[in-house]
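What you see is the complex with one protein chain gone and the rest in place.
Letters A, B and C name the chains as they come in the text, with residue numbers starting at 1 for each one.
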Amino acid sequence: MELRAYQRRVNYYETDQMAIVHHSNYIRWFEEARLDFLDQAGLNYRKLEETGLIVPVVDVSCRYHVSAKYDDLLDIYAHLIAFNGVRMDYRYEVRFHDSGVLAADGTSSHCFLDEHRRPVILKRRDPVLFAKLSALVEKK
Amino acid sequence: MELRAYQRRVNYYETDQMAIVHHSNYIRWFEEARLDFLDQAGLNYRKLEETGLIVPVVDVSCRYHVSAKYDDLLDIYAHLIAFNGVRMDYRYEVRFHDSGVLAADGTSSHCFLDEHRRPVILKRRDPVLFAKLSALVEKK
Amino acid sequence: MELRAYQRRVNYYETDQMAIVHHSNYIRWFEEARLDFLDQAGLNYRKLEETGLIVPVVDVSCRYHVSAKYDDLLDIYAHLIAFNGVRMDYRYEVRFHDSGVLAADGTSSHCFLDEHRRPVILKRRDPVLFAKLSALVEKK
Partner (left out) sequence: MELRAYQRRVNYYETDQMAIVHHSNYIRWFEEARLDFLDQAGLNYRKLEETGLIVPVVDVSCRYHVSAKYDDLLDIYAHLIAFNGVRMDYRYEVRFHDSGVLAADGTSSHCFLDEHRRPVILKRRDPVLFAKLSALVEKK
């Protein structure tokens, strides 16, 4: 299954006085791209939370290559690179839409918690979701 | 009862490419100052929410006079100007700490909802809170 | 000239612990919709700033009617309601895309400053821009 990139124009309020995007916003864009990726794959995160699950972030990283500026159009790619039912790892690329040049790349890892904020064995709790996520993991 | 101003230094990430604070942040500072004001008065909002109440914003306004910049030290004043048990109105002033000059001023109004997001008659639900808030309303 | 609404899905990071969008974000959405409106009209704000002009916010207001939630699809309408070459006033509506129900509405006013942050008489400095903005003002 080939998923499309998440497309995003830079907002004015995302810039800082260096006249570039403040670096914290890329972490937010990773989230936007990740949730769009899941949505494209039929796993809407809003519905997922309505079943009582939450999927918090365990760690995150970003490397900045070329600064994005206000009004730039970006393509953000989220790749699910590992999933074992307990933990889920993503890799991201932020590219300028016009040139394809890499603006930034990064990673995030996530766990699964239930309504009492306790770790979940996804294979047992939701085998269908487990199978869907397993199928989305990118082959090397 | 004389409450102290809420003191706040401008963060770098609150600036935009005009090299001034993005105007949306003043709305967030109003919230910081309002919750600090309530906390000083013995009405910690975290504890208040733990009783099942929430106090959402009904409207907000801000006028910008002199732009605040990164690293500026600000005094933010929150005044409770009206309260009738159903609705609560605040007025704010943001002043430069060193000069006392007015950077911005504004208003916000709030209602009270219960755990089912239904409007609350505060006088009936929590007469102690009702009395405390009534006593905080500023005399003209 | 009929301009299309600015369409916007609510991001997860725009929610707060009331499980609704934090009210400060609507002020940011107004900006997104306003700059999209100008862009549709051939007045790209990035290019406008490159001529040395900036258009800061003088005041802003918002009334909240129905809370937007994560993943909601919104239509945001920006209307230029007044412009005299020195000041420019907008009115906004945020509507749920599916139902058309009004989530929030508001206003903003703006002035024009040059590269030295001095007020600009737009009719003199940039008559073409002055004419274009004049033509965009909504008839009552």
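Convention: contacts are C-beta pairs under 8 Å (C-beta built on N, C-alpha and C of every residue); 3 or more make two chains touch, one makes a residue touch a chain.
Everything numeric here is computed off the predicted structure, so don't read it as measured data.
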Contacting the left-out chain: of B:E31, B:D59 or B:D126, that is B:E31
Chain C residues touching the omitted chain (full complex) | 12-13, 15-20, 22, 24, 70
For chain A, residues touching the missing partner are 17-18, 20, 23-25, 27-28, 31, 49, 54, 56-64, 67
Hey, which chain B residues sit against the chain that's not shown?
-> 11-13, 28, 31-32, 35, 44-46, 69-71
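We adopt the following convention: only the chains that are shown with their structure count from here on.
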If you tally C-beta contacts per chain pair, the winner is B-C
Overlay chain B and chain C by their C-alpha atoms and let me know the rotation angle in degrees, rounded to the nearest 5.
-> 180
Centre of all protein Cα atoms: which chain's centre is nearest to it?
-> C
CA centroids of chain A and chain C: separation to the nearest Å works out as 28
Approximately how many whole Å separate the CA-defined centres of chain B and chain C?
-> 25
Take the average of all CA coordinates in chain A, do the same for chain B, and state the distance between these two points in whole angstrom.
-> 34
Going by residue number, chain A touches two or more other chains at 12-13, 70
